[in-house]
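Heads up, one of the protein chains got dropped from this complex, but the rest are sitting where they should.
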Amino acid sequence: MTVHAAEAVLDEPPIVTDGKTVTDVTEDVCRPVERGPTIWWFLAFGVALAALIFGAVAVYHTVTVGIGTWGLNRTIGWAFDITNFVFWVGIGHAGTLISAILLLFRQKWRMSIARAAEAMTIFAVCCAGLFPILHMGRPWLGFWNIPYPNSRALWVNFRSPLLWDVFAISTYLIISAVFWYVGLVPDLATVRDRAKGKVRKFVYGLLSLGWDGSARTWARYEVACLLLAGLAAPLVVSVHSVVSFDFATSLLPGWHATIFPPYFVTGAIFSGFAMVLTLLIITRKVLGIQAYITIKHLENMCKVILVTGMLVGLAYGTEMFIAFYSGNEHERFVFMNRATGPMAWSYWIMVGCNVLSPQILWFKRARTSVPIMFVVSILVNVGMWFERFVIIVTTLHRDFLPANWSSYSPTWTEVGMFVGSFGLFFTLFLLFVRVAPVVAMAEVKSILHARPHHDAATETKEARHVEPKEVHA
Amino acid sequence: MTTFWTKLDDEGKPAAPAESSPEREESEGLLGPVGRRDFLKTVGFGAAAVAASSCETPVRFALPLVAADEQVVAGRATWFASSCGGCPAACGVLLKTRDGRPIKVEGNPDHPVNGHVRTEGQGARVGALCAVGQAAPLSLYDSNRPDGATLEGRSVQWSELDRHVAEALAAARSSGKDVVLVTGPLSSPSTLLAITRFTAATGARHVVFDPIGPAAIAEANRIALGKRALPVERLERAELVLSLGADLLGSAHSPAEHTRRWAVGHRPDRRARLMGRWVQLEGRMSLTGAHADERHRVRPSDYPLVLAALVRRLADENPGLRSIVARLPSGEPELPAAALDRIARMLLDARGRALVACDSPEVETQLLVSALNETLGAHGTTLDVADVRRWALPEAGAIGSLIDAMASGRVGAIVIWDANPVFAGPDAARFRQALERVPTRIAISDRKSETVAACQVVAAAPHFLEGWSDAEARRGTVAITQPAMRPLGRTRAAQESLLRWAGDEVGWLDWLRRSWAHNVFPRQRGASSFTAFWDSTLERGFAEVAVDSWTLPDGSEPRYGAGGVSPAPAPGALDGGTAVFDWAAVATALSTSRRSPGARPTLELVAHASVALREGRDANNPWLHELPDPISKVCWTNHASISPSTARRLGLHDGDVARLEVGRGTVELPVIVQPGQHDAVVSVAVGYGRRTAGPVGDGVGGNVWPLVAGDAPVRLRGTGSQVVLPRPQTESGLHERDLVRTATFDALIDDPRAGNPRSRHHLSIWPGHRYEGHRWAMAIDLGACTGCSACVVACQVENNVPVVGPEEMARNREMSWIRVDRYYGGENPDEPEVVHQPMMCQHCENAPCETVCPVIATAHSSEGLNQQVYNRCVGTRYCANNCPYKARRFNWFDYPHEDATARLALNPDVVVRSRGVMEKCSFCVQRIQDAKWSARRDGRALADGDIQPACAQSCPARAIVFGDVHDPNSEVARLVHGQRAYRVLAELNVIPSVSYLTRIRNPGPDGEAT
Partner (left out) sequence: MSARLLYASFGDETALLAATAEARRLGVAIHDAYTPHPVHGLDEAMGLRRSRLPWICFTGGAVGLGLASLMQWWMSAVDWPLVIGGKPFGSWPAFAPVMFETMVLLAGLSTAFALFLRSRLRPRISAPAVPPRATQDRYVLALAERDGSFDRREVMSLLHRHGALSIQEGDT
């Protein structure tokens, strides 16, 4: 109780508004899962599914005809594929970061948004994981990246950052999924216990693993969550560091930079928070859970975006300075080329979206205005996609030997796979909001009593008058 | 590499080897007593090779050799010595055959034309061959070649065709009309004898057709020296070459030979303070101009004026020269007088070691060249007038009068063999119209062409790789062209057709042997019987016997004499090599052709042969189309090159489609802004825009021949449309990067490290892997490399590198394992310094590609090779991204290998890669293994030069040297540790195995920076 008391002293604004009770939380959060989907949901799902099908067609075409259906060439071996990969991995960072790191720092405001953010993480990592497989010339042999004993008696190359990716991404996906699922179990039990139909009861019964809310389990559960958070937090940092190694350990100017790991992690947090913001602004409205995901939550995320946006800007500046200061002609050229070369437009989109657009969030008016922050979050998403595009394509298209220089433009298959990845992401997310509580009920319930102005006694009394009948029923 | 050459018998089957044939010894080495371990290794290697070669292309039909030929050893190559039929230069070649089919053509190192030059110095003896010769196998395996006898589009028996032709010829003669035989330029004496038999029997007239050849030089020599022949340019002896537009190293006659000789003469010799100097005056930027030590932009119409100015400046040196001064064309060239003074002074200083060359098709211009050469003492020193090239070249005006005769209906029958006058030449349109008036039109050809399409009778002839012939590339060298396989189709030698039609029922091979028995055998010493002589000649590919005049085997009068087709020169004119220069005849010839230039036009059209396609004979050969032009780097099309300021004036840019008009001729072509081009010159390659060359060549580029005729003004303007050029290299600047190091010869004399500062030493906490045994390395001399790109085609042939086509080339998806980067240096875009840099996998010791591959598809061998394991590759392309040289090639698609005929050109030692895997230069690892095994089989140590990767083997300039750097006496070790050696991007510490040698130019002490 000491923590709650401290919060009361600090007179912080409530994390959950509208005087919601534990009962309200259950009702409000379970409602979307229990009632039929709305027309808006069907509409959104239709669009997402269409995008997914477009992507599937593009994938089919690529796999059957060849990577030649893309706009790549001898100089530019990666473009949309790895840009999308890094983009989605980056998106996938905010979820675990919000859950794990904010949990470790005991930031209670995380609780309302953690579930959605974690789900986003998993779906984003799924999207991300597709691209390293699909970008291969022979994706059906992708399993050769796994060090299993085989008839060829050949192992994998543990010196390759791509192999580190295999380990990092799969570990991240597994640990995130476990963390997410462990968090879901009590809430699934709630849904199970409220379920009317047999099938529902059975399915949620299976998924909730016989959870009964025992205090002994809760005690272990909390320790386990803390441990998983403790593991996931460095994992987040490591995964995007490893992704940055794909570039940093190469020897191309513009890739070969020691700044990359922190730069990428910051960028991932930045883009991840932006995506969470985009998603939650929509979700809270559509599901009517504004009381749980409040303006305060959104404002907090805006603050994170503002800070990380400036960190990203600092990274851009540092890169530029080091390129100049190193005296390395290749480095200097690559950065000059990014800013002034034939693909400078992509660089300036990146700078405009990532560094300039978040500056409006200095103003509280903007931070608390849903339309403004929505626009900013979209711009940051765009900017962060372009950041990866800039890093990959503007580095590759003009490297050491001028005779190799070339240019790049995407084909419909690449655009299709890009759109398709969004289709997959939103399809999964829309299915998720239909089948699982989108707010972590158990966690939110645990902080309701922390509200300083909450009158527990009155509520208990009210409840007492109502309850006896039910008990004996 | 063990080379041994052998022969085929009359039926085209490999004959029993001669007594002392190395082949026999080799076979015994393999099949004789072998230890158990060796046996297992051999079997294992063989099995692995079979497994590797069958990986990607499943065997559908397999026919066992029931009675295996003695020479055919499964999995091993058989080599035949022959002569190249790609052009009349007739370079000596070695044909590599596997399982009875030729798959690779290589230069014969012993051949006097393209082989080892005596003054070349140490090092491996390898034969040069140009890109066209290298590409020959795919012209052979062209499934669209004519087959059998065709009459009015109907396939007939040969007997029926012969009957038809005999009747037609008889009818023509009886009606008092002409019979004409048109051929391309020829250097085959026995063929010319067969032609004389044909012309004698049918009363036919022989017309040689060669719209772009060096006929004017031969004609000038007839006037000045009394010999209608081409002297051999002894470039290795020339200290100074002045060339007016002659692209001797690129697309002129015999470029492989020229390049080889130039490279020898142009090698910097610090001790002797000797290095050849090349001064090029030209309108377009040619390959030769790109590698000149001094270059000036001169419009081609000014060549006579430049020559005249030089003649005036040198007139005091020679009374003969003074005698023609009065007959020189008047007017001053655009070239500044100071430059002319300087050139004249340099020529005088190099007297006796100087050479003047020009590509002008005008005889009077060539007479001036000849006069200068005589004054400078070139005849007999740098110009070999004794052992001249003995090619049948066209006579001036012959085609014009033929067209007139055809148009007026005086020609009753025409036989056209190995020439395409319907398409090529300034008068092609007139020829086509006139040809329609000839009642009987007969084509003999080994390939499709517009001319073949215009003839009613088509007799399919064999490709030179599947037929017999001989060649007298020059006096004193008679060579054999022998088949390396049984003919693919139902073809008959063109000579045999002509002899049949002449009423001679003799087989062509019979005729050839009789011709040799009659003309060559009596003049040779050594062999006692003709059979022994013939066999030994087949093994060597040539015999060094001087035959001054060839006579028909039946002893009749010599019809083909040494100087050319006709008239036969006076006996003995070619004996001593001391030709007498006839100043009076020159003066007379000049006085009759004197003209004064009018106002200079703003644009002149230069139609030239391209390095890859030459005059367009092999237009259906995709290897040649895919070869980027060494200067413009454009492939799969020709283009109009204009200078930067002309482009500015006309508002045109690279890739803009422009309409080029001369008189009534018009063609639409993409524009290339070509630094170094004269502002008044539009240059376009001929041979493109073919209509019936075959599915590969049809419609590629534009046909510029209709524009060549006449003096109408040249107009060029943009059409407003643009194309993406199939051009693998788009950036031409070096951006001040230290990739190509250059120095002048004078600086090199002062400092052996001139232009080549030492690289910084790299620190490492890890001592690195130790390499025992061999350590393969390569050295590339940028001073010798002209960019001729023979290596590119050689590599493509050797390593089954797929052809991707123009669309993919436009997307920068070329597959070639070796490319020749071309950079422009210097401040002035009008006077660029052009450098060529062959670039392939550098086989880095610290290979960045290896580190990043997740599945170990690329790793290092114990001999320092960076190996790509295709089967292991999943295609992440990370290795290619991380390659600083971008030497790796990704299989974007399954490239087509469906054409069963074209597939015969595949090298069974190298797998065909599937879609989605990475590939790259392997240093021809199959050749390394082969050489190692051959040495082992022979029980000897591997010698330096035994291993020649395809690129090094083909290089006419010997710019590429490969070997074991652990062998301190190897040539490559000397070069790599020499003071000119550097490594590209050494600062990355990837430690490439390829070293480059500083490019040395010799502009002279007061040379202008060009």
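Letters A and B mark the chains in the order given here, with residues in each chain numbered from 1 onward.
Here is the rule we go by: a residue touches a chain if its C-beta (ideal position, glycine included) is under 8 Å from a C-beta of that chain, and two chains touch if they have at least 3 such contacts.
Small disclaimer: the values here were computed from a predicted structure and weren't measured.
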Touching residue (missing chain; options A:Gln107, A:Thr171, A:Gln290 or A:Thr368): A:Thr171
Omitted-chain contact residue, chosen from A:Thr62, A:Thr75, A:Asn157 or A:Thr427: A:Asn157
Hidden-chain contact residue, picked from the options A:Ser99, A:Thr190, A:Thr308 or A:Thr394: A:Thr190
Residue in contact with the excluded chain [from B:Arg523, B:Arg600 or B:His769]: B:His769
Residue numbers in chain A that touch the chain omitted from display: 1, 3, 21-23, 25-26, 147, 153-159, 161, 163-164, 167-168, 171, 174-175, 178-179, 182, 185-186, 189-190, 192-194, 201-202, 205-207, 209-224, 227-228, 231-232, 234-235, 238, 242, 245, 441-446, 449, 456, 459-460, 463-464, 467-468, 470-472
Hidden partner interface residues of chain B, rising order: 766, 768-769, 844-851, 856, 859-862, 991
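Note that in this section only the chains that are shown with their structure count from here on.
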Geometric centre distance via CA averages, chain B-chain A, whole Å: 61
Residues of chain B defined as touching chain A within the complex: 728-737, 739, 808, 811-814, 819, 821-823, 837, 839, 848, 850-856, 872-878, 880-882, 884-886, 888-894, 914-918, 984-985, 988, 990
In the complex, chain A residues that touch chain B: 65-68, 71-75, 77-78, 132, 135-139, 141-142, 144-145, 152, 154-157, 159-163, 166, 246, 249-252, 329-330, 333, 396, 398-406
